[in-house]
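One protein chain omitted, others in place.
Right, chain A next:
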Amino acid sequence: MRLFVSEGAPGSLPVLAAARRAQGRAELLISTVGPEECVVPFLTQPKVPVLQLDNGNYLFSTSAICRYFFLLSGWEQDDLTNQWLEWEATELQPALSAALYYLVVQGKKGEDVLGPVRRALTHIDHSLSRRSCPFLAGETESLADIVLWGALYPLLQDPAYLPEELGALHSWFQTVSSQEPCQRAAETVLKQQGVLALRPYLQKQPQPSSLQGRAVSNEPEEEELATLSEEEIAMAVTAWEKGLGNLPPLRPPQNPVLPVAGERNVLITSALPYVNNVPHLGNIIGCVLSADVFARYSRLRQWNTLYLCGTDEYGTATETKAMEEGLTPQEICDKYHAIHADIYRWFNISFDIFGRTTTPQQTKITQDIFQRLFSRGFVLQDTVEQLRCEQCARFLADRFVEGVCPFCGYEEARGDQCDKCGKLINATELKKPQCKVCRSCPVVKSSQHLFLDLPKLEKRLEEWLENTLPGSDWTPNARFIIRSWLRDGLKPRCITRDLKWGTPVPLEGFEDKVFYVWFDATIGYLSITANYTDQWERWWKNPEQVSLYQFMAKDNVPFHGLVFPCSALGAEDNYTLVSHLIATEYLNYEDGKFSKSRGVGVFGDMAQDTGIPADIWRFYLLYIRPEGQDSAFSWTDMLLKNNSELLNNLGNFINRAGMFVSKFFGGYVPEMVLTSDDQRLLAHVTLELQHYHQLLEKVRIRDALRSILTISRHGNQYIQVNEPWKRIKGSEADRQRAGTVTGLAVNIAALLSVMLQPYMPTVSATIQAQLQLPPPACGILLTNFLCTLPAGHLIGTVSPLFQKLENDQIESLRQRFGGGQLEESLELKAKVSSKPAVGETVTATGPQQIQVLMDEVTKQGNIVRELKAQKADKNQVAAEVAKLLDLKKQLALAEGKPLETPKGSGSDFGSVAATGSSST
């Protein structure tokens, strides 16, 4: 069975605590999904947690999931428990969701929060004391305790909301909270951030219905704005009134950018894309685009910022590619470096430097670090058993070997890693190895190699991590990966390879070997900086003054968080080490992974041929940034987000604000006389702006984008409620009111243009040109909302910012990028049909087999689509369709699903990840 949870979803608490009961009774897989993801095929609204049962049915009720875990452990249902659970669902939950909404989403405190739940809390307290049992349904802890505890924990863990007079409730809550399964669940879900950990999730949920009932009778606006204190409003008004006078002078541009003592110096790197391929959308969002948003934000904060990247050019993959294309490795690098640079230019990536690793500086710095490690005894020498192709007369590097994965049986496993099961492989362990060049079978021979003695450096690494991690913004996945590597114990890592295309090893007896990318790719950042300025050491040997942010996809975490720090610590040269390691999860493409060979997915160079502007791509990729969990690119969703969020929300608001100034006030920003309602709006926008800052400071890029859209929604509402287009025709007072509303709205638009700058730089510049926003206000973002367009300011010509995406346009793009070439599909078909053993592989249905089947289904689906598109012979199509149906059936069996899965889309959805970057 499979449990789906979302980060910050309160329902996870009881479910995870109860899951312990079922341990050993059934296999439980836990998947984290986005809060807006619809896991249950028959429910329109997203719902988590959800348990998918082995028979294919779903439990979408938190209590029912807990109940199921208890039933599995042999527990029997009883009246008292039923009664508590029914009460929890009908009475406690509505009250609690209102309280949590007030507390978490609206930021209310005290009695505002406690009020709605007080009756329910008292009820529990009385029941406990009347029955004088320690637990709700008797002498031992049981289902009712777990379910109620889980519901109450987010609120009651703050002692402020656990009224002292309710003694029985108090001691019950303490007792249950101290149970180990509960403690663990609490840690997992709240992550020691308290109730605020629920904010990202609860914000995305519709307002609790228990609260909507009230909102009808009261004024909804008032409800929401009441959360602001008078002080907050007063502060927001003061800041607003100071206007442009509040802005510090713009930092003059520097070249080269160097750290300045006493300032915040931010060094940003994006994982070096491997030169042998064109990057796809997953690569782009995984590192360069994410890092670009942060770099732009950092500059808006006037932090001293250097953003660098470059192509990673050495290694076996380049040699392979060179062989394929009949060029020298150097020519390949030159060609692809230019392709990369062009793509990033089109995406408007604001590198200070976009360099490359094949430079003399790379050799110099790598060899220097190596010599230091060698002379300090951190390098070992050993003999390695290695595959050698006699026909090609050379040792085969990992990528030159292919064979059958020893773990999952996948037939095209690479020499270093299996793409199917993801396990790392020793090339000599491959079954049926083949030389990728000549296809002959290599033999095992021995060769001398150098190893980085990681075990000897482990202690230093741990000390450094202990000092670095607490309070830093390392993403949870990065922390997790490093922790698991350390838990398994570090092993010596081979740092040399039998290759020509690489940094030479400066040691006798190793003249025909080069450094492995494991060792020298991350040194690329240093050498690229050294090619930018001869004072590069002021950035890279300056840990006291420099904050280093490194962006990458999660597969790169070990190199940046572990191998390079070990090298640098061992070299003892005061290197700047990563302060914040920002790793994304993977981005999938529609129903599978990006695949260059199959022509599936959008690659950087094709994005510009779609006719969709770079900023729209940036927006959508950032909107679905795989932050905290994998996400998927979908054409339909892109259309939806463009049309709803950009066109109808953001674009509509900014355009209306500007148009009112032009149409009603001749282009001059009108006089603004703020009413108390306007002041509240000011404070509200300020609050959201501050939230945006908090998120971006923590590099929560995707979440911060939501703040922009929220402000614009507030703006639209404000215009809608105040109807300046009607008031402009009314009395003098009405006309003045129309002026104030228009003036405030256009200032919000100006603020949005700056907040938008990291995400959509071109659109931002367009808005600023339309509004004629004064230069310092364009380049600086403070934590307060200022009046940057004072009364009398003349704006420019206003025109629409976004274009609607049409269904047929998107559909034709999907077709263009969705499928493979015919020849390739036929080749695939041959593979599928030559594999009658598929059925057999399913008998032991592990997740890998299911994965294999899923891929087969995807492939076969492509074949069928292809044939249909080619209008192929009917019989041929029918035969392929039959195969597809058979594969689907096998998959359904393997997954334990009923054969007729409703709407079937679930089984078509591959989940193989597209790696977000590749400096490996």
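One rule holds in what follows: a residue touches a chain if its C-beta (ideal position, glycine included) is under 8 Å from a C-beta of that chain, and two chains touch if they have at least 3 such contacts; residues count from 1.
The criterion applied here is as follows: contacts and distances are computed from a predicted model.
Chemist: Determine which name in "Eukaryotic translation elongation factor 1 epsilon-1", "GPI transamidase component PIG-S", "ER membrane protein complex subunit 1" or "Glycosylphosphatidylinositol anchor attachment 1 protein isoform X2" the UniProt entry assigns to the undisplayed chain of the complex.
Modeler: This omitted chain is identified in its UniProt record as "Eukaryotic translation elongation factor 1 epsilon-1".
Chemist: Can you work out which residue in A:S31, A:N82, A:N348 or A:S447 touches the chain that's missing from view?
Modeler: Hidden-chain contact among the options goes to A:N82.
Chemist: Would you indicate which residue among A:V48, A:L72 or A:L490 is in contact with the undisplayed chain?
Modeler: A:L72
Chemist: Among A:F60, A:F603 or A:F653, exactly one should touch the missing chain; which is it?
Modeler: Reading the full complex, the residue touching the unseen chain is A:F60.
Chemist: In the whole complex, what residues of chain A lie against the chain that is missing from view?
Modeler: 41-45, 53-55, 57, 59-61, 63-65, 67-68, 71-72, 77, 79, 82-83, 85-87, 89-90, 93, 209-210, 213, 898, 900, 902-903
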